[in-house]
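Inspection log for the structure reproduced underneath, given as structure tokens.
Every protein chain of the complex appears in place save one, which is left out.
Entry: chain A
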Amino acid sequence: MTTATTLTPETGVRPGRAARKRRPARAVSALTRSSGLALGVSLVWFSLLVLIPLAAVVVQASTGGWDGFVKVLQNPQTSAALKLTVVQALGVTLLNVVMGTTIAWVLVRDRFRGAAILDVIIDIPFALPTIVAGLVLLSLYGPKSPIDVNVASTRAAVFLALAFVTLPFVVRTVQPVLEELDTDVEEAASSLGATRLYTFRRVILPSLVPAIVAGAGMAFARGIAEYGSLVLLSGNLPFKTEVASVRIISSIEGGNTASAAVVATILLVIALVVIVALDLLQRRVTKRW
């Protein structure tokens, strides 16, 4: 197929124009007085709230040196608690990826009575004080369960509590992205012969992946740090239902702040590793499409 048709430069070749437009040339050092002040205030605030406390924890943890870390990790009860925490948080994160995306889809795409109410209720697990969430779960799924479901003092209790508090994260990150998606893109795919499933996999999902990953990262970070909502229902049984945050508290109560700091640092590192790993995964996955 050849063509004799021609276009003027206006609509034809336009190399690099879009790229230039998106990144206006601006020197990094060109801060005005007010923006410099704003940057300074932001950094001081961020340091006071985040950087300095984090550094303090790491310093505290490293007072015992490398041996201190090994010693704490060699404690079977502590390592069991860490393992349980990470495994449960990962499981809950996976569940959230599927359920959160589904709920977001339902909220955005389906028109039904009570959609607006459901949209508000989604935030409750996030807004509720965690200890209140723990009480609610205990009264519903504890020994005195009105529906005769008793998961108290089992690993299911840990999973349930984590699932409860992390529910909104993926929903709330995916929802706005889904709202922005044009349905004509899906119609274009279907007229090109794509089935609903194929369209979801090749057209919709790629746009959602960054949002899903962001939500999953937050859900995981919240999951490994959770205390209030599970402390009542799980029973905190060593080697069975005791999680890392509970372990930190008991270390502090026992006067062993160094050990508590070590566990805290390990949680910090795990959270960082998982968030970075998720980001890398997302980049790789989206590149393949």
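We take it that contacts are C-beta pairs under 8 Å (C-beta built on N, C-alpha and C of every residue); 3 or more make two chains touch, one makes a residue touch a chain; residues count from 1.
Keep this in mind: contacts and distances are computed from a predicted model.
One chain of the assembly is not displayed; among "ABC-type quaternary amine transporter", "Transmembrane protein (Alph_Pro_TM)", "Heme lyase NrfEFG subunit NrfE" or "Oxidoreductase", its UniProt protein name is "ABC-type quaternary amine transporter". Within the full complex, the residue among A:Val136, A:Ala156 or A:Ala194 touching the omitted chain is A:Ala194. Among A:Val132, A:Val185 or A:Val273, only A:Val185 touches the chain left out of the display.
Contact between chain A and the absent chain runs through residues 1-5, 7-8, 10-15, 17-19, 182, 184-185, 187-195, 198, 202-203, 206-207, 286, 289.
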